[in-house]
Structure formats: C-alpha cells, structure tokens
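And then chain A:
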Amino acid sequence: MSKRNLSIRVPILARVEGEGAMDLDIRDGAIEKLQLRIYEPPRFFEKFLEGRAYHEIPDVVARICGICPVAYQVSAVNAIESAFNMDPGPWVKAMRRLIYLGEWIESHALHIHLLALPDFFGYQSGIAMAKDHPAEVRRGLKLQNLGNEIMRCIGARSVHPVSIKVGGLHKAPDDAKLARLLRALEEALPEALEMCDWLASIPLPDDQQTFNCTALKAANYAVEDGILVSSTGLNLKPEQYDQHFTEFHQPQSTALWSHMDGEAYLVGPLARMNLTAQTMPAISQPVMHKFAHRFPSNNMFDSMLARGIEIVFAMQEAISILQGYSRPQHSFIESTPQESQGQGWSEAPRGLLWHHYELDRQGIVRKARLVPPTSQNQARIEQDLHRSLLNFGLDNSDDDIRLHCEKVIRNYDPCISCATHFLKLNTVRR
Partner candidate 1 sequence: MSDKPRIAVHKFSSCDGCQLAFLNMGEDLINLAEQVEIIHFAEAGPVAEDALVDIAFIEGSVVTAHDQQRIKQIRNNSQYLITIGACATSGGIQALKNLAADAADWPAQIYGQPQYIDSLDQSGAVSDYVKVDFELWGCPINSAQVVELVNSLLRGVSPIDHQDKVCLTCKQEQIVCTLITQGKPCLGPVTRNGCGALCPSFGRDCFGCYGPAENSNTIGLANRFAGLGLLPDEIQRRFKLVHASASENQRIIARDLTQDLAQDLAQESSDE
Partner candidate 2 sequence: MTRAAPKPQCDSHPYLPMEAEVVEFTAESPSIFTLRLKLTDEQQNQLYSFQPGQFNMLYLHGVGEVAISIVSDPQDERLIDHTIRAVGRVTKGLQQLKPGDRLGLRGPYGRGWPMQECKGQDVIIVTGGLGCAPVVAVINYILMRRKKFGKLTIIQGVKHSDDLIWRERYDYWNTLPDTQVLIAADHGGAVWPFHHGRVTDLFSKSIVDPANAFAMLCGPEGLMQAASTGLIDLGLQPERVYLSMERNMQCAVGHCGHCQYGKDFICKDGPVFSYPEISDRLGVQGV
C-alpha cells in the first residue's frame, strides 16, 4: 500500500434525508479522520413538547420527520397509552399497523429507487436513472405511491397524517376507499416480487464485517410494537431501555450518539432481518424462499434487499389486514389523563424509535425524551466507514473512495432530520 495523503470533503451529502457532510483525511496511507458530520441545526422538539397536552403530541412529533411521521406518532401514542394504562384493542392496533406498513413501503421504495440505486448504476439521481431504466423506476414510484395511498386512506395524507390519536383513530377509514386500496395492492404485489428478484440480481460489494444488531420482535414481524432483542442476547421491554442504552454528544455533530452496553449497534431493516426473519410470514413462502439464505447477513449492503423483502412483506400484511377489515363501533377509546410516565417504541423504517414522557395530572407533558434510529446508527456508520474503506482499499481513486464512502452512508438510509431533533435532557444542567 502506498503512503498516500488524501483529504476528501463532501460538504453536502446528496440523496440522504437532511443535512450531513462527510470528512475523510488519509495520512501516510492510514485513515486519520473519517466521519459522517451532521450539521443540520437542532430543532429542540423535546423542549416544544413540554407544556403541551397529551392529545397534541401526535401532531407535534410527526413534524420531527416528514419521511417517517407515523413512526413518531405510533411510538408516542404507545408511550402515552402505557402511561395512562390504556389498551385500545385489536382493531386500533391493526389500523396503526396498516398505516405504518404504508410508511415502510413508501420510505423503502423511495430509498431504493431515488436514493440508493443510482449509486449502483452510476447515475446522479433516480430521475436520471429513469431515462435508461424507465420500467424499473416507474415501478418503484408506483410502489412508493401505493405506500402513500395506504397512508392517505387511513390518515388523510402521507406526510404528517392526521388520524392517529391517543386511544385510537379520530375516525374509521372509508370502506369504499379501503376496497379500492385492497384491489390496488393485490394487483401490484407481483410487481413487488419482480422488484425483489431484480434487487437480488444486482452485484454488491462483498463487504463482510461483524456488528451488533438490535430490533423489536413480535409473533408476526414487529412493526408497530414488540419486545427488544439483540444479537448480544438482550430481551427488553420499553421501560428497560435506559438500563442498556446511553446517549452522548460528539462535538462534530448536532445529533446525539447512542451505545448499547457501551458498543455501537445497528438498527433498521438488516438488523430486523438478521434477528427476526423467521417471524416474517413472507420469507417462508416459495416465491421468497430463494432470498432466505442471504440472512442473517454480515454484508451491510444486503440492507437493500432487506428493504425490498420488507416491501413485499408489508404489502402482503396490508392485504391480509384489509381482507379482514370490519368497521368498528368506535374508532377510539376515551383517555383519562393521570400523573404518570410512560415509554413506548416501534420499528420506524430506519429502525427502533423510543419515546419517554412524563405527564402531569391534566395530561400535560412535563418532560419528553426521544431516541431516533439515526442517532442509534451513527456510531455503527462510522465504524462501518472505517472497516469498509479498508476493505475497499485506500489505493483507489479519489472519486471511487468518495463514492464508496457515500454508498456506505446511504446504505443506512440515514435520516438526519430525525437525528437532530433530539436533545438529551438528563445531561448537565446548572
């Protein structure tokens, strides 16, 4: 290996959500500095939540992130319902799962086609890629739109939907719209399967590494709730989260970082597939079986196929919820605020999202703490960048090194908007 010196600055990372940069310094053929620098300014959401009534929280937290608002809303209502000791029942849970599946489909399809794939085919953008691969990109946009359509049916719109409330939904969705949605999903399912075949055929860097995984687990693939499991053997309820996970502040970043028992860890589609694929009904079906052997995977680049498989799962799951749909008497149960505290979580498209609230007698928030997936993945991303770049070889051209690093980062589908909206409230105070 030559003793080269190199300095690469990527001031604006393209095709990621939010504002991040990457700095790489190589001195004497060794990596001196390599970091994903998150500079998007903090938005202080936890502060805004203080003083708001419990019923306002879903509308506030949604606005942390336009790409996964449902994840925020569901984690929040899970936490508050746990604080108020409420069980909104199976219908409500099914509806939340349904709108959440819509968000997975939308977010994953968007990431695959518009953010990640252009890297592998050598385009600047998904739009540019559409000129040469019109069928594939249009199919992707169609699936993305179907995800949006699920969200529109249940929540009126796909960005900051308006139907989720503590105790249930503001209103049961319209039967006729659900019937149309069901038909559309059934018709499009074969296209999602084709997409998976196509994704599986794309040659990926073989980049084996070892890392910790963390995900929620449930009898049927965890989405809107579950029990936390990890490759290190954890098995936790939301209220135990704090005992194992800690956040800290890195100077280059406006986001907080997180460690699990002092180590970096991965959350998100690959972590979910690695830990809980056997709970996914889709994976055991003949059409999908061919993908099963790829998981658990030590190649971070398999995240893309994991997303594709989750799209198929989400569509099948949505179809089965819709097939069993019946209109309930009431779309929510009344809540009785009480002085309390509660934790809740769910699997955002990018991974675990944990919320904690302290509420007073009227249900006004006294304190809020939220830990988003991208903060959790940050330490892992930097770890990966180092290992992956060494695997790749520091002798490659500047452009290739730069592109490879960006590929690695984008592979996590980091959502920087999310990452920076959080503050650690139990840090130093005068």
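If you want to know what made the cut, all candidates are chains of the complex that A comes from, given by their letters.
A few notes on this one:
Everything below uses one rule, namely that a contact is a pair of C-beta atoms (placed from the backbone, for glycine too) under 8 Å apart; a residue touches a chain by one contact, two chains touch by 3 or more; residues count from 1.
For clarity, every value in this text was computed on a predicted model and none was experimentally measured.
Candidate 1 is the partner touching chain A in this complex, chosen from 1 or 2.
On the chain A side of its complex with candidate 1, the touching residues are 12-19, 40-44, 47-48, 52-53, 56, 59-60, 63-67, 69, 106, 110, 114-115, 118, 123-128, 130, 137-138, 141-142, 144-145, 148, 155-160, 162-163, 165, 169-171, 248-249, 251-252, 254, 415, 417, 421, 423-425, 427-429.
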